[in-house]
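Every protein chain of the complex appears in place save one, which is left out.
Take a look at chain A:
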Amino acid sequence: MAEVERDPVSGRDTTGHEWNGIKELDTPVPRGVLIFLIVTHLWALVWWFLVPAWPLGTTYTRGLLGIDQRTTVEARVVEGQQERAAWTARLETEAYDSVLADESLMQTVRATGRQLFGDNCAACHGRDGKGRANYPDLTDDDWLWGGGPELIEQTLRYGINTRHPDTRIAQMPAFGRDEMLDRNQVRSVAAYVYSLTHPDYSTAENLERIEAGREVFVTTCAACHGENAQGSGEVGAPNLTDSRWVYGGDLDTIIASVHGGRQGHMPTWDERLTTAEIRTLALYVHDLGTQQP
């Protein structure tokens, strides 16, 4: 509808089209655009010749370089394993004592263990290994199943209360809910356990209850936690006389534990991590425990 006219700013002609006042200039495609276009196409062409690119029925052009991502990644994995072999081989075969004695190897264990711990253990035990409510602190000297690297390896490998045939099994029964103890006995034994770590709780008015609790403890709890209530690594029964608690050491939580029982869970890592990784973590966690009294 509109006529071709000259644009005063650019000096170009319009195409003669007009839509509600919009016009277009008939500017040729700038040479730079065409050159750039050719460059990108040549770049693509080179790639097509060098690497797998175009489908041909049931196969495809393989490329002059003979590269394929599958073989590349396989080679890289082997390369990485070889790079690590110097120390992973030692970790797999050497006794823990000799690894612990070798400070330079322990440096590697600490660096690698920190990353492995962060990716696999930190979700429950925290990045620093200090645990949180219901998940044990791994940096102290208080261990449910023992803090030696061999024992930690066993826990890591088979887990606690897992489906692995060699799993560690620990179960604190629900004494109250399952009616093994009556309401009064639950409160008494909880009061006794509480008094172990809170001497000032043993006041004259509580003394009777604590004494009744002690009797319940000896007949019911001592089998796992021991007469002196210091626990047993054999069955994963915690020491009840220290200040470290997995589920909480206040009176209400102790009552809840006796009433409803406790059954912790730690996954088995046997098939998810390599032997070298498990042993690295065992040493790393052991090392965490020795760092503070």
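Note that in this section contacts are C-beta pairs under 8 Å (C-beta built on N, C-alpha and C of every residue); 3 or more make two chains touch, one makes a residue touch a chain; residues count from 1.
One rule holds for everything that comes next: contacts and distances are computed from a predicted model.
Visitor: Can you work out the missing subunit's protein name as recorded in UniProt? Choose among "Sodium:solute symporter", "Bifunctional protein PyrR", "FAD-binding protein" or "cytochrome-c oxidase".
Guide: When "Sodium:solute symporter", "Bifunctional protein PyrR", "FAD-binding protein" or "cytochrome-c oxidase" are compared with UniProt, the left-out chain turns out to be "cytochrome-c oxidase".
Visitor: Pick from A:87, A:175, A:192 or A:217: which residue touches the chain that isn't shown?
Guide: The one listed residue touching the chain not shown is A:87.
Visitor: Touching the absent chain: which residues on chain A qualify?
Guide: The list for chain A reads 1, 7, 9-10, 14-15, 17-30, 33, 36-37, 40-41, 43-44, 47-48, 51-55, 60-61, 67-70, 73, 80, 83-84, 86-87, 108, 111-112, 114-119, 122, 127.
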